[in-house]
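As you look at this complex, bear in mind that one protein chain is not there, while each of the others sits in place.
Here the chain labels run A and B in written order, and each chain numbers its own residues starting at 1.
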Amino acid sequence: MYAFEFVKPKTVEEAVAALREGEAKVLAGGQTLIPTLKQRLAAPEKLVSLAGVEGLRGIRTGDGVVEIGAGTTHAVIARELAGAVPALAALAGDIGDPAVRNRGTIGGSLANNDPSADWPAAVLGLGATVVTDRREIAADDFFQGLFTTALEEDEIITAVRFPMPKTAAYAKFDQPASRFALVGVFVARLDGNVRVAVTGASENGVFRWQAAEAALGADFAPAAVEALAPPPAEEMISDLHGAGDYRAHLVKVMTKRAVAACG
Amino acid sequence: MVEISMTVNGKPVTAQVEPRTLLVTFLREHLGLTGTHVGCDTSQCGACNVHVNGMLAKSCTMLAVEADGAEIVTIEGMAAPDGTLGVIQQAFQDHHGLQCGFCTPGMVMSAAALLRENPDPSEEEIRAFLEGNLCRCTGYHNIVKAVRAAAEAMG
Partner (left out) sequence: MPKDHGIGAPIRRREDLRFLTGSGRYTDDINLPGQAHVHFLRSDVAHGRIKRLGTGAAAAMDGVIRIFTARDFENVGGLPCGWQITSRDGNPMAEPKHPILAEGKVRHVGEIIAAVIAETPEQARDAAEAIEVEIEELPAVIDMAAALGEGAPKVHDDLPSNLCFDWGLVEENREKVDEAIRNAPHVVTLELVNQRLAPNAMEPRVAIGDYDKATDEHTLYTTSQNPHVIRLLMGAFVLGIPEHKLRVVAPDVGGGFGSKIFHYAEEAFCTYAAKVVGRPVKWTSSRSEAFMSDAQGRDHVTKIELALDEEGHFLALRSETLANMGAYLSTFAPAVPTWLHGTLMAGTYRTPLIYVNVKAVFTNTVPVDAYRGAGRPEATFQLERVIDKAARELGMDPVEIRRRNFINPDQFPYETPVALVYDTGNYHATLEKLEELADLEGFEARRQESAARGKLRGLGINCYIEACGIAPSNLVGQLGARAGLYDSATVRVNPTGSITVHTGVHSHGQSHETTFPQVIAEMIGIPEDQIEIVHGDTANSPMGMGTYGSRSIAVGGSAMVRATEKIIAKAKKIAAHLLEASEGDIELKDGKFTVKGTDREVAWADVTLAAYVPHNYPLEELEPGLEETSFYDPANFTFPSGAYACEVEVDPETGKVEVCSFVAVDDFGNVINPMVVDGQVHGGLAQGIGQALLEQCVYDENGQLVTASYMDYAMPRADDLPSFTVDHSCQTPCTHNPLGVKGCGEAGAIGSPPTIVNAVIDALQRGGIEVDHIDMPLTPVRVWSAIRAAS
């Protein structure tokens, strides 16, 4: 690691102020940032830890909404939402491994927007709202490509607000080495519409598979997906673990499996 | 340099560290607790697993300054003060759950975390929980057996 200054503000305002001075980066759970720093792939002058900021942790449910504080760890979400929104709990409970889940946070994952991360699929799949220190951003506007979001340099996610789905499920096919999603598909039935969000697969990061949404809107059953052509292979990531055609195929398979899991 | 204080295996420690010091470096190099190992640099092998405030964490993926004020338990804190092995440690010996011993501290810390949250795990649950601990020697067979035996011994 390169040397850096470490600050631990107590409020969101202090944190934002700290981010405005010099080349600073937010440190949430650190489960992506610290490995990045260890590999010397980033050289911030300052890390602004959110660990001491009040009010960023915890889950509130009610009025058809689940609001998760940005600093809430995957482990807490997996445990506490198991009853209320099993799809989110299951997704959270399959991120990384137990030690990673104890420190990694939903806010950190979303701000990083790794194309193989799981949370972007849930946020986009449920049409959630990303709440920051200064505004609310709809999921459809938040994700802007690989490792790119609508966040400004000094903007901090404070919470994520999910609408309560009628049913939802996440089907993930692991990349065999990293266990990140080679393809992960989040399917949700909400009031009046079906949303299908895909992570791991696309060159452009998480995306909505609109053909599947339309088909499932008409007939919410695996057979409705079966009839579809997979998304275009040339838009999918091609690597050692699967060329574009394989990923495109898996998008379809995982979508069917997620629909089946919705019951 | 930043001053940090924490409790490690029940003993309070205070030290000056550079902010870029990893918790594992602090434990190994500053405190001489070399039981916690480093087996990778991408946060996947789990050889560095310790407990931070009672929760399993990778000490290679955490800064020492992040552990300021925390209670840390490492493999050196798992046996009784008189050296008697804890139930999990004993089960690892009884069931030959280790060979070269390098991944073992992390395995024991993970097993302890698992049994705290799930005192009666199935083989499948044990294997799933150990997803973040790589072992190249045992094929995991005897590790799974040891964790299962520890669960039974703890009743």
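In this section, a contact is a pair of C-beta atoms (placed from the backbone, for glycine too) under 8 Å apart; a residue touches a chain by one contact, two chains touch by 3 or more.
All values derive from a computational prediction rather than experimental measurement.
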- Quick one: say which of A:Met164, A:Ala243 or A:Ala261 touches the chain that got left out. A:Ala243
- Task: Kindly state which of the options B:Met6, B:Met62 or B:Leu98 is in contact with the chain not pictured.
- Result: B:Leu98
- Item | Touching the absent chain when the full complex is considered, from B:Val8, B:Leu23, B:Leu130 or B:Ala150 | B:Leu130
- Message: What does the interface between chain A and the hidden chain look like in terms of residue numbers?
- Response: 1-3, 39-40, 173, 176-178, 240-243, 246, 249-250, 253
- Note on the structure: Note that chain B touches the absent chain at residues 20, 28-29, 33-42, 44-45, 47, 74-76, 78-79, 83, 85, 89, 92-94, 96, 98-105, 108, 123-124, 126-128, 130-131, 133-145
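As a convention for this text, only the chains that are shown with their structure count from here on.
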- Item | chain A and chain B, separation of their C-alpha mean positions in angstrom | 28
- Task: Within their complex, state which residues of chain A touch chain B.
- Result: 1-6, 8, 27, 30-31, 34-35, 37-39, 47, 49, 51, 75, 96-100, 102-103, 178-179
- Item | Residues on chain B engaged by chain A in the complex (per definition of touch) | 2, 18-20, 22, 41-44, 46, 49, 52, 55-58, 60-63, 65-66, 110, 113-114, 129, 131-133
